[in-house]
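Have a look at this one before I ask anything.
Heads up, one of the protein chains got dropped from this complex, but the rest are sitting where they should.
We just call them A, B and C in the order they show up, numbering each chain from 1.
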Amino acid sequence: MTDQAALILAALGGVANIIDIEPCTTRLRSEVRDPARVDVPALRAAGAHGVMISGHVVQVVVGPSVDTLATDLEELM
Amino acid sequence: MTDQAALILAALGGVANIIDIEPCTTRLRSEVRDPARVDVPALRAAGAHGVMISGHVVQVVVGPSVDTLATDLEELM
Amino acid sequence: MVRHSVLKYVRVRDYLRSLVTHELAVGDAIPSERLLCERFGVSRMTVRQAVDALVVEGLLEREQGRGTFVAPTKMDLEVRLSSFGEEMRRRGMEPSSKVLAAEEVAASPDIADALDLLPGEQVFYLHRVRYADGEPMAIEQSWLPSRLAPGLFDDGAPASVYGELRRRGLEPDWGEDIVAASEVDSQDADLLGLRTGRAVLRMTRRTFAGDTACVYSRSSYRADRYVLWVPLRAPRRALTPTPATEEAPRAAPSLESEHS
Partner (left out) sequence: MVRHSVLKYVRVRDYLRSLVTHELAVGDAIPSERLLCERFGVSRMTVRQAVDALVVEGLLEREQGRGTFVAPTKMDLEVRLSSFGEEMRRRGMEPSSKVLAAEEVAASPDIADALDLLPGEQVFYLHRVRYADGEPMAIEQSWLPSRLAPGLFDDGAPASVYGELRRRGLEPDWGEDIVAASEVDSQDADLLGLRTGRAVLRMTRRTFAGDTACVYSRSSYRADRYVLWVPLRAPRRALTPTPATEEAPRAAPSLESEHS
């Protein structure tokens, strides 16, 4: 699963683009510095079931594995 | 906390009155054989923040301790 | 700052609300307009507005020429991964359905997106009116990918979509609901036995079994019969990058400076 975390982080534009990431039951909700650097197809390819971008907030639908993912992401950040 | 589980079980009319108990995030939702045997003041005294009875279904608002409570209840049933 | 009449109106309304939910029983009459005017020192118009508000909200019912009475309590449907039929049975009501359509179709872009498919892939489509004890309660459209349940409609529309999934080894275990409200349109009003323009709760649900998107559905529930119950827990702490960046540090997720 660490692979998935790394892919997601890269698709969000890398650590440098992240202000914060919050795990929300079935989604990762991230505030990013530059929304243009978010790669939606790459997020889908990494297993996301949906990506919603509104302003600087990106929501990635990942399901209940969000908890494991958050733990993995923490190590990468 | 096992004390609380025992008090709640008794206030629901005891094991004999229980068809099932389902933990639901912040509530215990129980289907009971005889709703008349449910003791609402005793449930409030046992720390419930609310009790809703509709037909044979009793919902007891207990908060996030529902998971621990469910584990304790399982031992008593 | 605010017209005094608004605050008076709110006081009467909230008094009535407490009376209705905590002192009167279903079918009881509320106090007369005259009594309420005297008690709060307000005009008949203010009392009427307060009563109207609770009629609109569904706590009170007016019966022409007889008076105003406490309305039956709305059912609280838990927002969770269970189906209309399960929720009704749990309340001792008998669920039934009228099937408006059951067919295999090509997924339009929005359906494909919701089911992790490509537009044009085949999906089963089911359109039903849902009843509880014979009364229309909701209208539901659902779609599921054909390849997950080959032959789903071979013996007609299935009684239980979740049941059919389980029979095929797909256990629905998570999902997402979008809840909206709007006035009901005229066609749905007919099917639900509502006056056009009454409010409905619209639920849009994606259901997953592990990594598989299984069902997408859109339902309209009568808002005069249902409320939804949602448990809340505190969100997990947000993760922030460890190395200090060149940007000014942002406020910690404390809310003290915010409008709560």
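Methods note: contacts are C-beta pairs under 8 Å (C-beta built on N, C-alpha and C of every residue); 3 or more make two chains touch, one makes a residue touch a chain.
The structure displayed is predicted, hence computed values, not measured ones.
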| item | value |
| --- | --- |
| Footprint left on chain C by the chain that the document does not show | 1-2, 6-7, 9-10, 14-15, 17-18, 21-23, 49, 52-53, 56-58, 74, 76, 79-86, 88-89, 95-101, 108-111, 113, 127, 130, 141, 159-164, 166-167, 171-188, 197-202, 205, 223, 226-235, 254-260 |
| Sites on chain B contacted by the missing partner chain, in the whole complex | 15-16, 18-24, 26-27, 33, 47, 49-50, 61, 63-64, 67, 70, 73-74, 77 |
| Contacts of chain A with the absent chain, listed as residue ranges | 24-27, 31, 52, 54-57, 64 |
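Everything below uses one rule, namely that only the chains that are shown with their structure count from here on.
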| item | value |
| --- | --- |
| Geometric centre distance via CA averages, chain C-chain B, whole Å | 26 |
| Between chain B and chain A, distance of the C-alpha-averaged centres to the nearest whole Å | 39 |
| Shared-contact residues (touching 2 or more other chains) in chain B | none |
| Shared interface positions of chain C, touching two or more other chains | none |
